[in-house]
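This is the structure I want to talk about, given as structure tokens.
Then we have chain A:
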Amino acid sequence: MTTRSWQVRAGLLPVVLTGALALAACSGGGSSSSTPSGAAGKTLVIDTSFDLKTADPGRTYEPTGLIVDKATYDTLLTFDGSDVTKPVPSLAESYELSSDGKELTLKLRQGAKFADGSPVTADDVVFSLTRVRDMKGTPSFLLDGVEIAKTDDTTITLTSKTPNPALPYILPNPALGILNSKAAKEHGATNDPNDKAEQYLNSASAGSGPYTIESFNVSSQVVLKANAQYWGAKKPYYDKVVIRNVESATQKLNVQRGDSQVALNLSGDQVAGISGGLQVKRTASAYVFFLLANQDSGVSKVTSNPKFVEAVRKGIDYQGLLELAGEGSTQASGIIPSMFLGALPADQAAKRDVEGAKAALAQSGVTAPTVKLEYPSELTVNGLSFQPLAERIQANLKEVGITVELTPAPVTTALDNYRNGKEELGLWYWGPDFPDPSNYLSFAPGKLVGLRAGWKAGADKDVEAAADKAGAAVTDDDRKQAYTDFQQKLNATGPFMPLIQPGQNIVTAASVTGVEYHPVWTINVADLGAK
Partner candidate 1 sequence: MTMPLTGPLLSVEDLVVEHRTPGRPVVRAVAGTGLHVAAGEVVGLVGESGCGKSTLARAVCGLHGAASGRILIGGHPVTPLGLRRRDPALTGVQMVFQDPYSSLNPRRRVGAQIADGLRTAGDTTTSPADLLERVGLPRAFAGRYPHEFSGGQRQRVAIARALAARPSLLIGDEPISALDASAQAQVARLMRDLAVESGAGLLFISHDLSVVRLIADRIAVMYLGKVVETGPTAEVWADPKHPYTRALLAAIPSPDGAGVLPAELPGDVPDPADPPAGCRFHPRCPFVMDVCREREPLGGSAQFGPVACWLHEPEPSSPS
Partner candidate 2 sequence: MRSPLARFLVRRIVTALLLAVGITLVTFVLTNLVPGDPVAANLGQRALGDPAIVAQWRADHGLDRPLPQQYLMHLEGLLHGDLGTSQQSHRPVLDDLAESVPATLELAGAAILVSLVLGVGFGVVAALRRDRLSDHVLRVLSLVGISVPTFWLALVAFYVFFFRLQITPGSGRIDPGMTPPPQVTGLYTVDALLSGRWDVLSSAAGHLAAPALVLALYTIGLLTRFTRSAVLEVLGQDYVRSARAKGLPGRVVLFRYVLRPALVPVITVAGLAFGSLLSGTVLVEAVFAWPGVGQYAYRSATTLDLPAVMGVGLVVGVVYLVINLVVDVLYGVIDPRVRVS
């Protein structure tokens, strides 16, 4: 026989090498399995699914950006905890709204300082607010038609052409954070769309907030460090806050393993099984999922048929959708979320009526319709993705006799169609720009969202009149009545079907304190501490 022993010996070598390598890999892994919360260097890790474009307050309007800006910038007014009913002082120590609701006067606080130590001045305020308005970034509408003027070194006057009682509720928006205008201007900040400061503001915050930006990456993580110069009474607790972009499913594992201390986007399903010394904060969010049926017969002969809309409205199994959304979610009775003034009471919510739906479909004269339902495929709201909702709606409507073809698209593509009013059926959500029902008037015909449903001005005079009335009302009672009326009419004949308000489930390590869900900025990092 031929000799082969050399092969065996030589052959063993790679195996030995391999084993050593695998061991090295494992030992590396084991040593750094977790960081105990708080104590070690006082680092807080927040996991969230990023919806982040920028840290420039003048441009930001995405939830993650608002979290970052809330921590790094102060606004003139703010809200206390999760209470959105009453704006409280921040950089402004007091404010006064004129009786006609057109002029808001704010008194600046003395002694507030930016992170670089320079004082916050009225000029900074005027520059920052004007910049937001005139740069025409996403949040510029917040200050549409508002004139900003410095009366003296400590007084700012905001003047609107029409009564603007919502303005004090708008000012806390982190998009209206006050910039260190000198630093910002040095880096290209201007008061028009040619502003070039964004890059700078992404690398270093120019605010007076309790934290400053250490590093910023729109796709992976944002690291905040405590602002040692913070002027406020309550100093930042953590030295460092890491906000990481993590899928919701992974968030759950991370927080359970102690790899992170806060998980922001767990769906009801994901929270259901959670245990082991974690705190779960369940709140109904201010997001409202809704279905729209395009009223433009150029887009669809089917969905523009009012009886078809009725069939859809009656055909949807709202309870089933709630079940999908999981704990903490509620059915949206109207387009205005339950915690806002003018929200429709729960008993007025739509109910499923399959027979009624079939009847309506029969009356519509459309037989065996097939419609396309568009929705953003990879977007999740509080851990809830659109996919199962769409699939459930598809199944619901199938029972009625409507064939729904699902056409998910990446959010940008889907958004395009949605904004251009090209969707036959659309599944979307609306988050409030500020905690006031006036926000929702854009659902009226001819308005922003109305147009997206192909609902042109004049298409439904009744609803339009109700919307105008609601917009003009000033007192709380009047407003409440007017908004309720508006929503009832909208529900009756409008193209929108409010579905659910998903719960906001914030899971934190047992040690973390001060967690409050806020409808505008989700979470105020500065409020977080540790036991």
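Quick note on selection: all candidates are chains of the complex that A comes from, given by their letters.
Note that contacts are C-beta pairs under 8 Å (C-beta built on N, C-alpha and C of every residue); 3 or more make two chains touch, one makes a residue touch a chain; residues count from 1.
Keep in mind the model is a prediction, meaning the values are calculated, not measured.
**Q** Here chain A stands alone, and the other chains of its complex are listed as 1 or 2; which of them touches it?
**A** 2
**Q** Residues of chain A touching candidate 2 in their complex?
**A** Residue positions touching the partner: 5-15, 17-18, 21, 24-26, 28-35, 40-41, 43, 45, 47, 53-54, 56, 59, 61, 136-141, 144, 193, 198-199, 202, 217-221, 240, 242, 244-247, 250, 253-254, 256-257, 259-260, 378, 410-413, 415-416, 419, 448.
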